[in-house]
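Apart from one protein chain that is not included, each protein chain of the complex appears where it belongs.
Now for chain A:
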Amino acid sequence: MPVLSVRDLRIGYRSGGRLVEAVRGVDFDLYPNEALALVGESGSGKSTLGLGLLRLLPRTGQITGGEVRYRAPGGDQVEATDYDVLSLEGTRLRRFRWSEAAMVFQGAMNAFNPVLRIGEQFADTMRAHAPEGRLGREDIRERAGDCLRSVRLEPGQVLGSYPHELSGGMRQRALIALAMVLEPRVLILDEPTTALDLLTQRAIVDMLQELRAERGFAMIFISHDLALASELADRVATMYAGRIIESGTADDLFREPRHPYTAGLIGAVPTVHGGALEPVSIPGAPPDLARLPAGCSFASRCSYAVDECRTTDPGLLMVTDRPAGETSHEAACLRWEAVRMPAMALQDEEAGK
């Protein structure tokens, strides 16, 4: 049973008196212990989707439709939960955030309040979710210390520090520790390594893998880096113009992309491993969400596009059907059978000569 089921989620931004949809009907299921990666360019709606799941949209943002169902199995003392996050209000919404689903943000440099010590920010988070709002100092220190040690930080040093006294990598680790302090079942990571150098990036990714194995939370990893995502995630979904346009296992998308956009993304990102691919950029720019063309929204940038593409939006088509419980490979492209990765196309050409 999925811990999070998203159905036809639509999110818009008010702009000049009209509503522009940035997320246009997204469906996915997130299972316990699973890592799902959402990949796309900036403007593809992936960050909006992440914020929307926690109902953290800016003032101009608005969820216009769909359902985000959160389920947690009951235990000896806890009742089973099953509700639509979009219907939560007030204290219930406040408590859903962070204790059920936590989020690690892009702007890691600035995620902590600069005028409060890290320890105080652990304490206020835990107090905000304590049943009576009361929690002993020792309890806080112990639980915060646990989480900090699991991200390889020294609690004695970090808890008494102000954010500016820590390095960028340390701050990001501290934020990840803070995200785990309430043991949420879902962790959303929005570009968690973007502002960090390569070595720190590597360390954080390894650490996230370990933490997930250790603590068993489900993870949504939002990134523009398909290579990084495919390394961390069991399942990868590519987003374009507010929709998921391809989804499958990390291997499916990374080795055999069936949507020209995914293939382009692989070409556009120089990989750390996997040899020296010549970076090929995707021609053109993402479409204006306020004036989307009929048919496939990628057609104008696509070298595979045929006339039919400009009139029909196919939706996700099955590429490789796998039995229940496993991830199938789907792509929203009429010509998925013809799609080849740029490098593969290059090899074909050479072979042809």
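The working rule: contacts are C-beta pairs under 8 Å (C-beta built on N, C-alpha and C of every residue); 3 or more make two chains touch, one makes a residue touch a chain; residues count from 1.
Methods note: contacts and distances are computed from a predicted model.
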Hidden subunit of the complex - UniProt protein name among "Anion-transporting ATPase", "ABC transporter permease", "Metallophosphoesterase" or "Peptidase": "ABC transporter permease"
Touch criterion as defined above, residue of A:S99, A:Q209, A:S300 or A:S328 at the omitted chain: A:S99
Residue among A:L54, A:A144 or A:L228 touching the omitted chain: A:L54
Listed residues A:L38, A:V68, A:V85 or A:A111, member touching the removed chain: A:A111
Contact residue for the chain not shown (choose from A:R149, A:H164 or A:R322): A:H164
On chain A, residues whose C-beta touches the chain left out of the figure: 51, 54, 56, 94-99, 102-103, 105-107, 110-116, 124-125, 128-129, 162, 164-165, 175, 178
